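The other protein chains are all here in position, but one chain of the complex has been omitted.
Presenting chain A:
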Amino acid sequence: MKKLIALGFTALLGFSGALHAAEYKIDTAGAHAFVQFKIKHLGYSWLYGRFNDFEGRFNYDPAKPEASTVDVTIKTASIDSNHAERDKHLRGKDFLAVDKYPTATFKSTSFKALGDGKAELKGTLTLHGVSKPVTIAVTEIGGGKDPWGGVRQGFHGTTEIALKDFGIDYDLGPASQIVELTLDVEGIAQSMM
């Protein structure tokens, strides 16, 4: 039904071939999307990890970027830092407490195009049961037809969060208070077949 309506809109707008307002489903099925983080270890090196299981959608219209919205839900238990014992610790009560808080979510509140493919995306991040506003620095990577008859659009985003702002206060040391998040999403337009 949704697809039909979307198809109807597409027809109304005319098959121009150019990108227009569309709802995109983030391509987690094809793993063309990544929720990654890095945090300093002791202040001596960067530790990288990612969340393997998430899903989301965004709306994007190049002609009206301020109307863009994003909605992502992450399964916190899917944290993967390439070390099972560490991941077990990260899922436990010292960090993500995934039994109590199985999901983290991001819902956008505003999107401001800054020109030159850059944008500022504001929204609410809910992590560890705490909801806080965050600002994501967005870069549009590209978009257009894919080789298989679909239309795709991709963005890159970065932001920083302080763990203790989200009630995660396990002491990793003074150099390891901030987590940098790197978000890469490729959406597949749902209004195209």
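Everything that follows uses one rule, which is that contacts are C-beta pairs under 8 Å (C-beta built on N, C-alpha and C of every residue); 3 or more make two chains touch, one makes a residue touch a chain; residues count from 1.
Criterion: contacts and distances are computed from a predicted model.
**Q** Not counting the visible chains, the remaining one has a UniProt entry; which protein name from "ABC transporter ATP-binding protein", "Cytochrome b", "GntR family transcriptional regulator" or "RNA polymerase sigma factor" does it give?
**A** Going by UniProt, the chain not displayed is called "Cytochrome b".
**Q** For the chain left off this view, which of A:His32, A:Arg57, A:Arg91 or A:His128 is in contact with it?
**A** Checking each option in A:His32, A:Arg57, A:Arg91 or A:His128, the one touching the absent chain turns out to be A:Arg91.
**Q** So one chain is hidden, and I want to know which residue out of A:Ala22, A:Ile74, A:Ala104 or A:Leu172 touches that hidden chain in the complete assembly.
**A** Final answer for the missing-chain contact: A:Leu172.
**Q** Across the whole complex, list the residues on chain A that are touched by the chain not included here.
**A** Against the left-out chain, chain A lists 77, 82-85, 87-88, 91, 170-173.
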